[in-house]
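Of the protein chains in this complex, all but one are displayed in their positions.
Chain nomenclature is as follows: A, B, C and D, assigned in order of appearance, with residue numbering initiated at 1 for each chain independently.
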Amino acid sequence: MLNEEMQVIFIFIERKRHDEFFDIFIVQGDYMNLSAYINIIFNGICIGGLYGLTSSAWSFQCGALKFANFAYGASLMATMYLTYFGIREWNIPAFIVMPLILIFNFGLGMLMRKVLLKNENRGTQIITTMALNLIIINLVTFVFTGFPRDMALLEKRLYITETISIGATQFTAFCLSAVILIGFNTFLKKTWTGRAIRSVVQNRDAATLMGIQSEKILDQAFALSYLLIGISGMLLITMFQAEPNYGNYIQTIAFVVCVSAGLGSLSGAFGTGILVGVISALIQTLLGSQWNDIVLFGLFIVILLVRPNGIFVSKKNVAKTF
Amino acid sequence: MFLKVENATTRFGGLVANDNVNIEVSKGEIVGLIGPNGAGKSTMFKSINGFNRLSSGEIYFKNKRITKMETYKICKMGITCTFQHAQLFQGITLEESVLLGAYNRRKTKKEALKFAHQMIDFVGLSDKKDYRVSKLNMFERKKAELAAAMATEPELLLLDELFAGLVPTEVDSFVELVRKVNKQLGISILIVEHVLKAIMSLSNKVYVLEYGKIIAHGSPAEVTTNPTVIKAYLGGDYDADVS
Amino acid sequence: GCGNSDGKGTTETKSTETTEAGTGKEYEPYKISMITQLTGDNTFGGNEYKNGAELAIKQLGGEINGRKIEMVFADGPTQEATLAEFERLYNNGSRAFVSGYGCIADRAFASMVDEMEATYLSLAWDADLIQGESDYFFRIGANVTDFAKGAIEQAAKIGEDYLKIPADELKVAFVYNTRLAHVMEPMKEKMAELGIEAVVFEGYPTDTKDFVPIITKMQSAEYDIFIPLQGVTDGTPFQKKMFELNYTPPVTFGAGVYYDTPIFAELGDDITNGIMTQSYTTPYIADDAAAGIKEFREEYEQIYGHAPLTHALQAYGGVYIYAKALESLDPADWDDTKKVAAAVKALDLDFGELPWYWGVKFDELNSNTRANQFITNQWIDGKLECVYPENLKTRDAIVPWK
Amino acid sequence: MKGIIQKYFSTKRLILLIIAMAILIFIPALENRRLLNIAIIALMYVTLGESWNLLSGMSGLFSINHALFFGLGTYGVTFGLNKLGFSVLGSILLGLAMNLVAATIVGYIGTKLSGLYFTMAFIGLWQTVYTFSYQFFSITGGSLGLSMPRELLLSKRTLYFIALIMAIASMIFYQFIRRSRLGTNFVALKENPDLANALGSNIRGYRFLSTIISACMASFAGSFYAFYMMTNNPEVFSGIISLKIIMVVIVGGMGHVFGPLLGISFVIMDELIRGMMPSQFAPFSVIIYGFALIIMAMVKPEGLISIFKKKPKDNGVAAKQSKKATA
Partner (left out) sequence: MMLMSVENMNVHLGGLHIIQGVDFHVNEGELVVIVGANGAGKSTTVRTISGLNPCASGKVMFEDAEVTNMSAADIAGKGISMVPEGRQLFPELTAKENLLMGAFHYRKNRKLVQEQLETVYNMFPVLKKYEGRIASTFSGGEQQMITIGRGLMSRPKIMMIDELSLGLAPIVIESLFKVIKELNATGMSILLIEQNARQALKIADRGYVMENGVITMEGTGMELLNNEHVKSAYLGL
């Protein structure tokens, strides 16, 4: 009986081969000139910086604080909505809204850490943050309705030559993410506070024995990461449309960027972000956009298999702990 | 030859943890491996066990090359190790931990369980077999670890600092246990230890490593009187501890 | 009996006043149920559906032939939840249902409702939705194949009429969201049939945020008409990006789903002006073309604060079809689902008789044969004007723009 | 038979199980389609929960996209029946085969990576398949998905009994695995892979095996879902399903047979709250659900199972013992 069915499969594949299976592989974009390619690559780099920005806070939370926050995307999305509503619907001037949102985010981070995240248990963390994710999304839906919102700020483009240009907002985001990620990296690696944060995360008991107020410092660090979410969110709404489920995508991107950069390597995250941007631009141009996710995520798996510790992490610093 | 390590070299970046090390263990022997901290003893163990890849050199066991073999296969061939930091499976009972070892050679649960019980008896923990490992104290944990390793029915046992953190009286009773393992079960043992009392009373032969190189080997008495060894490892005040 | 246990304080908007005197007997209010996505991924579409249906009941005055009718809404964020809610409402006595947004479980209902004897008016447009004869399941809306083929025909017509290019020489740039592959497939077929060449043919995953490569490709290619098939979340950034890159395609002919929504209008005249789009049924047609369309538009905007999407009109239409069927029955018979279903089946309404313009006449498999008239709109100075067909038209098309 | 039962379930657990089963078998007698429906879904999540529990709770390979296996099982059936004209059995096997392929890839990743990296690689594969399911219309039917032939519509009762049998079978299977050689190796894998390896357990092999077994269990649940839903679209891969699978296990108690059985109380609660909310407050049903989860996670971090667990019995003994040992 199964034999017959196997045959059916083969016939099916045979048939598909003739009509559509293979015509997808035609190399696209062969009619494009050099400056078009340069444009695409520049854009890829800027978008990549944006990926870096969106993942900056996650990178900090997951990499340095060892805390997988599944409410990350939702928090970012909530910031986007708040910014939109503050400026567009409630007509509060931007210079008042922005600090308010930052304060709000800082407070939210503090509150989350104090109330929800006391427990170190991995399962508990996942449940609480996933539940929080649901709560935030649905609160936003209820308060702001699920209607997609868009600041519709049209970004200026900076023309380098007549045909080659970069988006101004994108470029700002790029620079900002460079500053944030590299700055944070230095902060964590070089300053006393940074070291204190890392040590608390790695060994709570030992850190307290060093006289570090571990709870306090974690509270602050977590609140700080929420401040970052605030900044990223405000910048994102100027470029993208917010909708309640926007966060899911951002979260996936942040996963990919941070993990292939090597967890905890913040400046690596910036580099990887750019790499992701450029690769995805090239896939879109050469293979066609529909291959973007498939190839990109496939590549991600390969990277994990080949360099499990991240693209930018040297093997020397990775220990097998016994 | 039973176990033979030939010109084993391991590098970590620029650091040479093992430098052309040659070690031989004959069947039924207890061999000690000592040396200053960071000399490369644990590294050697990990290499024999397949956790590390040798940069160069070969390891033979019962005349078979095991250099690039996977750990579990090496275990199947008859080499089992214990780790430097006593750590058993935290979430399961002592019995099941030992059972896992017993599955190495015994296929059915009944047989394996029987053998596991024998081993638990052997180390004298039978009244605690239903305990979680986290409830045991350090001494019991070490015994449990030994039991699990023995349940795999090894021909060669590698013990890495199994005696660390024990009070001298406990060391004595543990030494007896290890000797029993060697004599009664005929298991050869390669042992790394800083508790000299144990190593001196147990081993037939001792190798001394320093900076990855073998600087001396011979009977315990020979080694402890070797001036190089005294200078590098034992220190002047040493003699008091062996009695 | 046991079904009532959780019926209290729930979805049903309980009316405490008694039925007005003079209408004779007192009946239980008749419930029409809709399970739509009020939470989850498509909340905004779901709300649009809910608003449309609510408005219909409101405009009907909450009663027909003297018996109260009321809408029951339930939240169905996923297929599974939709089915669960369906069972719950059924258990509470609902026997008349209309699709919710996305029609996510309609295929399931297509095979289930006959056994359950509940009438289901489906707005799903899947080609293989209906798999056999049914007494209770009706497809009241359009068929995706008709819609897609119609759109390509329209594009070809624009090419011929305005650009003076015959179909077999027409070149198009076709960009679609892969989530709409079911619309793309018949379009592709139709293009092959007419000999239209797609110079750029790009599908992109819904999550795509970076459109520069696609736009650059379009910039580099030569074509006559740009046919986008996009959703709300990707259409907006796409259009913005085109504007930023200072690129305007010769003619844009969108195919439903996004280019006819008020959200698109928010982008401003600079972007929207001149863009044409084919829609299934849309609120933006001539006021006299369909009874009540003007009231619908105005009241909707007044109550819900934004201009209605075509989705709202669809749900509104669905409720109206129930209303028409119920009107033809004695309220006493409403509780007999067989009779209600038969009344739906017997409906014969011409184009323009219902606010949503489409007529109703079911074929032997219960598919609405009068839901195949599509409408072409053009954005002119911030307003969606109907430019085709002739009888619904509010303005003439301006092609090319300027 | 009695011997087997006693071997795998202690008496108290058995009583608990019997009570739970009695309640479940009682449900169809109510003739209430709605409750029956909720019961079917809940029981399906028991099966899925056990599948995830085996992979993550027992073997410690944390996947947050378990719906991948579930969805492939569903697609196998709909694709086999709808596009290839397979028999029912054939298409279930097709789903299984597709899952084997996916599990092979995931399992291969599992042999190389563990911890968060495994999770991430899983996300990568999931995203690929998810995108594929939307994109390749000719095979998957795109976002509309595929329908099941109408003749295969089963009554709610039949579905219920299938789901019940599947749930019980998966629980017995889980416990069987846990008590067998495999189970010991899986647990060792989670607790300390290096030590397990040193004790002769082929950790790569067992990671692989664990993934495959788990995928097969999820595949059956997926195939069942196709018959339950009578249609199928990419939603079967969605995060909501994965989320529920994880919730069911963690709420109940990870790494425990009865975890999922207790955890479905939250699935049932979800259904009930949603039904009770007036539609204009629909988002609040999810918000309440979310708060319930948070409270539950804070009050009972070990899962609901900890209510039934007696205080570890070796505790008091340990005190006495250690005193004796040192005295």
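Points to keep in mind about this one:
Methods note: a contact is a pair of C-beta atoms (placed from the backbone, for glycine too) under 8 Å apart; a residue touches a chain by one contact, two chains touch by 3 or more.
This structure is a prediction, so every number in the text was calculated from the model and none was measured.
Remark: the omitted chain is touched by one listed residue; of B:Leu99, B:Val123 or B:Val171 this is B:Val171. From the options A:Ile160, A:Cys175 or A:Leu209, the residue with contact to the unseen chain in the full assembly is A:Leu209. Within the entire complex, the positions of subunit A that touch the omitted partner chain are 192, 195-196, 198-199, 202-203, 205-214, 264, 316-317, 319, 321. Touching residues on subunit B toward the chain that is not drawn are 12, 15, 35-39, 41-43, 84-85, 137-139, 161, 164-172, 194, 196-197, 232-238, 240-241, 243.
Just so we're on the same page, only the chains that are shown with their structure count from here on.
C-beta contact counts were set side by side for A-D and B-D; A-D has more.
Our note on geometry: subunit A versus subunit B, Cα centroid distance of 47 Å, whole angstroms.
Inter-chain centre distance (subunit B to subunit D, centres taken as mean C-alpha positions): 41 Å.
Multi-chain contact residues of subunit A, defined as those touching 2 or more other chains: 138, 141, 252, 290, 293, 320, 322.
Residues of subunit C found to touch two or more other chains are 39-40, 43, 178, 203, 205. By the touch criterion given at the top, residues 2-3, 6, 9-11, 13, 38-40, 43, 50, 73-75, 77-81, 83-85, 87-88, 90-91, 104-105, 107-108, 110-112, 115, 126, 128-129, 131-132, 178-182, 184-185, 203, 205-206 of subunit C touch subunit D in their complex. Subunit D makes touch with subunit C in their complex at residues 30, 32-34, 36-38, 41, 131, 134-138, 141-145, 147-150, 153, 155, 229-231, 233, 235, 238, 240-241, 271-272, 274-279, 282-283, 285-286. Residues of subunit C touching subunit A in their complex: 39-44, 46-47, 178, 202-205, 207-210, 212-214, 216-217, 219-221, 232-233, 236-237, 240, 243-246, 263, 266-268, 306.
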